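Structure first, commentary second.
Only one protein chain is missing; all other protein chains are in place.
Every chain is named by a letter (A, B and C) in the order it is written, and numbering of its residues begins at 1.
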Amino acid sequence: MRNVAIVAAGITKFGVREASWKDLVQEAGKAVFDDCPNLDRKDIDSLFVGAAQPERWVYQTHVAPLVAELLGIDVRRVIARTEIACASGQAAIRYAWLSIATGLSDVALVLGVEKMNTKFMPLSQTCMVNVGNREFDGPNGFTAPPFFAMVAQRHMHNYGTTKEQLALVRVKNAKYGAMNPYAQFQKEVSVEKVLGSRMISPPLTLLDCSAMTDGAAAVILASEEKAKELTDTPVWILGGAQSVLHSHTVNQFGELSEWLGLRKAAKEFYSLTGLSPDKIDFAEVHDCFTISEIIEYEELGFCKKGEGGKFIEEGDSYIGGKIAVNPGGGLLSNGHPLGATGIRQAWEVVMQFRGEVPKDRYVDGAKVAMTHNLSGMAQLHHIMGYSTEKPKEIKFGR
Amino acid sequence: MRNVAIVAAGITKFGVREASWKDLVQEAGKAVFDDCPNLDRKDIDSLFVGAAQPERWVYQTHVAPLVAELLGIDVRRVIARTEIACASGQAAIRYAWLSIATGLSDVALVLGVEKMNTKFMPLSQTCMVNVGNREFDGPNGFTAPPFFAMVAQRHMHNYGTTKEQLALVRVKNAKYGAMNPYAQFQKEVSVEKVLGSRMISPPLTLLDCSAMTDGAAAVILASEEKAKELTDTPVWILGGAQSVLHSHTVNQFGELSEWLGLRKAAKEFYSLTGLSPDKIDFAEVHDCFTISEIIEYEELGFCKKGEGGKFIEEGDSYIGGKIAVNPGGGLLSNGHPLGATGIRQAWEVVMQFRGEVPKDRYVDGAKVAMTHNLSGMAQLHHIMGYSTEKPKEIKFGR
Amino acid sequence: MRTIKLPDSVELPTLLDPFDQQEPSGPDATGIYDFYRNLAEGDLTTTKCKDCGKLNFPPVIVCPNCLSDNLEWVRIPEVGELYAFSVMALGVPAIIDGYAPFVVAIARFGNYPDEGIQISGIIFDSKYEELKIGDKVKWEIVEIQGPGEKKRYWYCFRKI
Partner (left out) sequence: MRTIKLPDSVELPTLLDPFDQQEPSGPDATGIYDFYRNLAEGDLTTTKCKDCGKLNFPPVIVCPNCLSDNLEWVRIPEVGELYAFSVMALGVPAIIDGYAPFVVAIARFGNYPDEGIQISGIIFDSKYEELKIGDKVKWEIVEIQGPGEKKRYWYCFRKI
């Protein structure tokens, strides 16, 4: 199997953008190609698009060839769009990795994009009802905010986690986001500000939640041979695991504060890559809500189960703490354009490894990173690993 | 790289079904598991779903975990839904193949499904406008029937192809479809019947067109080691190529009668697999319209360019002719539930190789097959190859 | 019985309507139509596998545990326990947006997970502040009026 590296990364400003879906694609495409001056676009043989719901948000499907046309790419090996809701971007990277690892593709563009803001926000928000089971949980208004609010309620109930601890996650991520010029929100906030912001779904306030965001991000992946021609700073893919807990509907969730799917995904990830939390310099994790990051500390093994609140309280997830979590500002600061988020995380890894981020959010000397996405109501968890050093051998299976 | 085989296949009846999207998933799931009695469902580690537009047709997204829940599958490696419009099913098979080839997955379920019929057919048909560029070609009513009608017009203009020749494609596929109990249309038709049926988009009549169809199909893929445990009649994947002609919008199509993307895809496919048309026992190709199959004869190299009409006229694409094309009845007889079609073709390959089809549509002793899908307005072409014999080595790249 | 009135002016419901079409036959038919028929008759029910005994929710046509299609309809116990709850204010399907904000909850009925289920539901008649984990709730039927003369049925929770 061939080693695969990210050789270039590009991103648009995230936010409520005065830009169409196509504008975002073109911006991210230009950014990633500008990041890869040695590349002849003719060498791109494959295109992997991450997109969640263009069918509803922008009334467009069959989006992969549209991206190809907009960016002048002449695909001759693999092309498709990947959807797994909030993790669509990471899943697209995974497929590009597999395709290059086998030799089917040599150089691939992976582009994630979502346009979620329109003048009709109630309608755009309606489009989130169908991420869960729209026939059974949809009519009950079961979208992410009330669901993650219940997760928070159960975690507080079972482990004594406090609203202040939740707020501290936002405080940390806002601090780093304030140094990220591409983030939707670039302002530091205090615990008081988080607690005092508008109540969305109690106990979660507005600042406990990530936003509806427009944005796109892109990376170029290449085989080892091609990577050498294209960059001096390849970011090697270490592989990844992925897990679903046999759940889509509320009935299958069991106890909301236990994310057994993530626990299993982490175990598979560590087993396949030989990594453990102490060998990881930083993690970009899916903080769609503050409570998510707290549970992720626990299930990813950064701390004991139930001690996620304490972990942030003691500053252990800051840069310089036990493990730097979301030095890019996370979804809370960047916003969460579904198809782009997983690729934005990969972009952050590339920038960190190159040292091309502001000093105060730079994880000095970072060489190993993990990225995590959940999708939907945490029904699924997805993890990947990256390193500055080329892995000797990648373990794909048992 | 590991060899990969299809070890089981299952299908629902295709048609205007009195069944919901979820019903179709459960039917196809039960069928494929019933076809694989040696399988412990716990061994399925990955799930690949092919689906084009559940967001619009059934108001549901994040469909992969829903399929997992409905079928009691506990994914621990790879899961996502693949969309590339009409070729979503084949693209899902491709990803499963890559994942098993690398060793990331061992046993994978690939399920394709589409529910296109509702009581509000104008609305369901509206959902096809966004397969092309909905902003520029959509407002001009540019869906498949008028587009393929123009393709036919140009082919007739350039090569003298006749309406009767188009009709003969339907006659052949209806003959085989009449022997396929899962097909939407199971009735033989005459040339006169085709020519006299309701005009849809001239020169194409109703019987020149495939239908809006509900249906699902599923296959189980396994590594060589696992395949041996699960079946005595594995269907080996020979690999495939895929090509896009830098086109999404009408402006990039060039001359409509030349499908350069398919010509290139075929060249890549033959080069990667070492096959040529004379080594292929039968082909399941994407006859979304009669004209499509005629152009496919040409671009796949079954006959010279421009002689596709003659090819069917002389019976060369019948079983017993130069190459059997669509012995399963094609999309014209089976109907075309977008996400399921590519997997229905794989199901047909399995049934043919096992000899589990009626005698008069059986390609006696078939050992090698190719499947082809186009997507959208023929913007993309996708090909895969299958064999009863395990390939010594699969060429993934150059 | 609580009533939700959908606007008549939405002419094209399937793209916007969060409720299933709930038809026994035709292209919108659902294999679990009995669930809706039972709702119309006042019962919240689900399927139980006669082969392996597994209780499923949502109801299914094939048992995900053993793949049997030998299923029976069973009534969900009327009284359950509030497991978790919050408030839904944003992102409500646009055509029922006028009913927000409301309490969204998860309640457990029967002996979850082995012989019971955990389901979501709206609580219209209590405020968030009036509820606590462990409260007894019962399900009750909701009539969905419209579009036009159409009548459909759903359920919600009420604190008792």
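Methods note: contacts are C-beta pairs under 8 Å (C-beta built on N, C-alpha and C of every residue); 3 or more make two chains touch, one makes a residue touch a chain.
On a predicted model such as this, the values are computed, not experimentally measured, just so you know.
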*Pick from B:L123, B:L195 or B:L260: which residue touches the chain that isn't shown?*
B:L123
_Given B:K42, B:H157 or B:K390, the one touching the chain that is not displayed_ = B:H157
_Selected residue (touches chain absent from view) among B:D137, B:E268, B:E296 or B:E348_ = B:D137
*asked:* For a quick check of understanding: of B:V16, B:V191 or B:V250, which residue touches the chain that isn't displayed?
replied: B:V250
*Which parts of chain B are in contact with the chain that was left out?*
122-123, 125-126, 128-129, 133-146, 149-151, 153-154, 157, 199-204, 249-251, 253-254, 256
*Interface residues of chain A (partner: the chain not displayed)*: 16-20, 22-23, 26-27, 29-30, 33-34, 56-57, 59, 69-72, 117-120, 123-124, 214
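To be clear about the criterion, only the chains that are shown with their structure count from here on.
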*Where chain A and chain B are represented by their mean Cα positions, the distance between them in whole Å*: 33
*Specify, in ascending order, the residues of chain A that touch 2 or more different other chains.*
133-135, 138, 249
*Which residues of chain C are in contact with two or more other chains?*
18, 20
